[in-house]
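The complex appears here without one of its protein chains, the remainder shown in place.
Labels for the chains are A, B, C and D, by order of writing; each one numbers its residues from 1.
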Amino acid sequence: MPVFNIERGESLGILIQQIINGLSLGSVYALIAVGYSLVYSILMFSNFAHGGFLVIGGYICYFVLKDMGAGILIAGFLSLLGAGAAAILTERLAYKPIREKTNNTLYLLIASMGMSIVIENIFVVTIGGRFRALPDIIPTTPIHLSGMATISAFDLISLLAAVVFLSILQLILVKTKWGLAIRAAAYNLRIASLMGVNVNLLISLTFFIAGTLASVGGIFLAVRYTLYPQLGGITIKAFVAAVIGGLGSLPGAVVGSIILGLAEMLTAGFISSQLRDLVVFFFLVITLLVRPQGLFGKDVGEKV
Amino acid sequence: MNERPILEIKDLHVSYGAIKALNNVSLYIEEGEIVSVIGSNGAGKSTLMQAIMGLVPRERGEIFLKGEPLARKSYQVINQGITLTPEGRQVFAPLTVYENLMMGAFSRKDRDKLEEDMNWIFSLFPILKERQQQYAGTLSGGEQQMLAIARSLMSRPKILLLDEPSLGLAPIIIKDIFEELRRINAEKVTILLVEQNARQALKLSHRVYVIQTGNIILQGDSKELLSHPDVEAAYLGLRKKSAIPCD
Amino acid sequence: MSAYTEGIICVLCINAIAVMGVSLVTGYTGIFSLGHAGYMAIGAYTAAILTARYSFYFIPAIVAGGLLAALIAYIIGVPTLKLVGDYYAIASIGLGEAIRLILENGGTFTRGARGFPGIPNYTNLTVAVCSFVIMAFLMFNLINGRFGRAFKACRDDYIAASLLGYNTAKYRILSLVISGFYCGVAGALLGGFLLYIKPLMFDMMKSTELTSVVVFGGLGSMSGTLLGMVIITLITEVFRPISQYRMLIYGAILVIIMVLRPEGIMGQYEFGPGMFKAIKEKFKGDHYSEEGRKV
Amino acid sequence: FDTIKIGSLVALTGDWAAYGQTEERSGQLAVDEINAAGGVLGKQVELVVYDFRTREEDAVNAVRRMIEVDKVVAIVGANGSGINNATKSVVNALKVPQLGTVSTNPDVTVDPNTGKAYPYSFRICFTDPYQGKLIAFFAANNLERMNAAILYDIGSDYSHGLREFFIENYENYGGNIVADLAFRAGTDVDFRAQLTEIKDKKADVLILPDMGKEMALIMKQARELGMDDIIFVGGDGYGEFMWEIAGDAMENSYWINHVAPEDPAMAPFFAAYKEKYKDECKEFTNGILAYDGVYLLVDAIRRAGSEDPTAIAEALAASDHVQLHHAVITMDEFHNPKDKEGIVLIAKEGRGQFFTKIQP
Partner (left out) sequence: MAKKSNQNVLQLENLTKYFGGVPAVNDISFSIEEGKLAGLIGPNGAGKTTIFNLITGVYPPDSGKILFWGEDITYLKTYQAIGRNMARTFQNLRLFPHSTALENVMVALQQHHSYSFIEAITHLGGWGKKEREIKAKSMDILDRVGLADRANQKARTLPYGMQRRLEIARALALEPKFLFLDEPAAGMNPEEVNALNTLILGIHKELKFTILVIEHHMDLVMEICSHIICMNFGTKIAEGNPMEIQSHPEVLKAYLGE
């Protein structure tokens, strides 16, 4: 009969396990949320096509690995490059003409929803809706922690990747003049260009970075879970995480993701799996009611 | 003299849809000059500045910088040494005063000189030094205007365009700023100035253009124009109907 | 008239009522909502339960559906409407999903995710068209007048609006409540049309569709919203024979319209005498980017 | 008309696109074969395929269009009970028979208020109560595992139905439900929270009344959490693509299905499918039921001897030992196939292999 690692009543073990689960889930959210937040920080709109970049990255990796027989380094590199390029292309085709005509970011938001439908369905009509899985390029083997809980190497790697990418980005944003330019451009593109900022280049760059981050997220998701055209849809949770953390704030995106991951796992584990999403959304709304600009969002007092 | 003027505008036309904002505007600025443009509300002064900066597309006409065609994208214009202090402040509200000034210096290559210039700016506008870490959006109106001017100075332009720099400033500050403009000009910075405060502008500048509903209707030496018989009319901008009824 | 045409007209009318509500809240008041399908769900379940279980006559059931949705909108709106922009948008996703999740966990009362069958067929062509005409009449009247202007003022600059003496919070909530009512009625009609409802019908995808139609048609233009809705519905119907490309085309058209006319197919204009002049002007220009005189 | 039109209601876009595409292809394959063999009533058959985006409003108008514009005489699909629940009012009002492929909810064919079958609604699969009973029977009697955990999709009517009927029957067979947990397909991809609890509750069998992708992920994550001894039992959501996702975690799981892929009778189908589409038919349950659905409809047309939808519906209702590829169908008074055997697959060596047939 079954042999369990956890003795009944060892609820500490379960708690630890759920925390590990939450951190691991949160780190994948973080990879997506950071790219999403980055685009938000400059163009001030929620880029719903971000999930699409993630899918593009995932598929490129999949096909390079499977059909071209290349190694993970090449596949990963091409997939980052491809998703980054797709992000730039999306910006050029769909967003640039709009932001040149108007300041209202709602239009960008709708265009991004359109783009996400387009990207999803390009995959549906070309390669079909089937679920695919990447080979185990990132080890998912479990490591048992003294019989209390298990953690997979994958969890550690994704957490690490999230932290590394975040730190690099944060450095760029805070320490370089380009980072400052991103924040200035976020407020007003026209005036930023009056300061000598090549705004289009800056935006393309931002999208490229966001695209590559999405692609990393996509590969992680595809390995951990599965790859299919609608995979981008789960980024909604990452959006929620970015909002909890404060839109446009990269540390916020990471902290929000971790909090969300933990909240989901602890709710499902200790309150009710049926109410998991309800609790998550409730949590989101409560956070916003207490801090309308998110945990790390800046509330710049508006002068009248 | 054979040398071309530093900035030369030929037959410039700009429209906003049906509204014709600039109509066949030609003007030039010699190196080291201060030239002012005056005219009433809606004459097209700001449009002229924005057209130079590439912020609005030119419908027709050409702009030359030292005889070479001027770039059309604003970031390229900046890199050619032209800077605009835009009308109505337009500081980066969510950035601090310090960060706004750093943005002003964005296109500068000689980044080791920034510290020095920052000090120069702070000596010009001591209040900005006090407010270095305040968000620009929360400054008072006049402080924002000072910041906007300071921000353009941080780029160390060869040609400085100013759109109503005296807006919302106390007289004493205006005086200081105009003095400073004269001093900068002495260091070979060419200045194009749009002012409602026409008397002050005329006193400061070498030459002046008067613009009315998109056309240049008068130009000449500032000192002469100050005593020109039509100048009174030029002040008014030759409006058909007074802007505000005076019963 | 064939049942197919009839079906399309019914769906058009039902959707039209829903998007009018969303247009009011998003286009006029500037509250970007991605959760209005939730209000449809409330209307649909209320009317379904009242008619199927308690044998209500359908008109009071529909009105009750609308009113309950409006009430819930009020309860939700009071605390959350102080959020602005994308923050409210994301929160509204949560609120919309929460309504759906509650319905899914509603046990035998709502029959949960398995859906609610056996709704009497009260939405026929006449009912749908009449409801639409009445609701459109009221809505167009509302926006043509002081409320329309007040909503727009709150949208454009809430600080300026409050400095003109407007209690902006009140207007935002009023607008949400009215839109909740509209979506509730639309949901109630949908139930009587499909005769079967389930929570999953009212997911975020549905909310997104409602909102994109509003932007597609033109923010702040009720007629644009309706025109946009007709176009989008017809596109999906016309391209039915090339089924798998349908969503691709739909997405592409959404993007293309935004790129070519970001202000939507109607801009801010309404059908009416002044429209052509206004549109002519619009096409000639004035599309220049605004200066960010934000402060 | 020189062709007889059959409607095919499938989801080609949206979350179910993978299944819809297979159904469309399989249906078309059946039509091609039938036409090659001379058609029916001397005419060629034509398949009119409409997408419904996994949305009820869309499906209702698709069905109206098939009937009114394209004049189809019968409809095969859809594959979801919710969709059929919405379209049943249309087909019964317009009097054209509709044959659900994997629509297992009882309400699809039977009016819950009167307990009578709708005259124009049919299905080719067995129902949730029956499938739930099969799973319970198998877990309790064949596997002799009496402590079950369930992990179901809270947003899915299919999942709910199966769960409910499983619990009812399993308890009758003397089993204990030690954990009854939920998730949400689409947004949830991580199930470790629930699995951790299931592990804690010492369940010895995990019932998965879900669709393929989620089941695959659940099994994979369960094994990662070190749940090495728990047995997975699922329903007809099984698909071969799950192997790609779950890998070894699939080994020795059991699936109560309508069909078995290695059923010799189905070999020609798989071969023809591969030949025509250069692709394996991995979502074979949907594929086979759509394929045989077309055959069943054509057989009914032949038996009715007429293109009149009402006659076809009557013929369908009167189906008695109709030999299809995957089964022999006899319609009962509720328009459900009578006493269809449950086929238990065991996942082994990268595919689902026939394990046993059960009939409680």
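The definition used in the following text is that contacts are C-beta pairs under 8 Å (C-beta built on N, C-alpha and C of every residue); 3 or more make two chains touch, one makes a residue touch a chain.
For clarity, every value in this text was computed on a predicted model and none was experimentally measured.
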Of B:Leu48, B:Ile63 or B:Leu167, the residue in touch with the unshown chain: B:Leu167
Which residue of C:Cys130, C:Leu164 or C:Leu234 touches the chain not shown here: C:Leu164
Contact residue for the chain not shown (choose from B:Leu7, B:Ile121, B:Met146 or B:Ile216): B:Met146
Given C:Leu103, C:Val127 or C:Leu142, the one touching the chain that is not displayed: C:Leu142
Hidden partner interface residues of chain C, rising order: 138-139, 141-142, 144-147, 149-150, 152-153, 156-157, 159-168, 220, 268, 286, 290-291, 293, 295
Chain B, residues in touch with the chain not shown (by the definition above): 16, 19, 38, 40-43, 46, 87-89, 127, 134, 138-146, 164, 167-173, 175, 196-199, 235-237, 241-247
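In the analysis below, only the chains that are shown with their structure count from here on.
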Cα-centroid distance, chain A relative to chain C, in whole angstrom: 29
Separation of chain A from chain B, taking each centre as the mean of its C-alpha atoms, in whole Å: 44
Where chain B and chain C are represented by their mean Cα positions, the distance between them in whole Å: 48
Chain C, residues touching no fewer than two other chains: 101, 105, 244, 247, 287, 291-292, 294-295
Chain B, residues touching no fewer than two other chains: 86, 90, 93, 137
Residue ranges of chain B in contact with chain A within the complex: 53, 55, 73-75, 78-79, 83-84, 86, 90, 92-95, 99, 102-104, 106-107, 135, 137-139, 151, 155
Residues of chain C that touch chain D when the two form their complex: 2-5, 7-8, 11, 101, 104-105, 112-115, 117-118, 121, 190, 193-201, 206, 236-237, 240-241, 243-244, 246-247
Chain D residues within the chain A interface of the complex: 12-18, 20-21, 154, 181-184, 186-190, 192-194, 196-197, 199-200, 202, 204, 212-213, 216-217, 224-226, 228-230, 241-242, 244-245, 247, 282-283
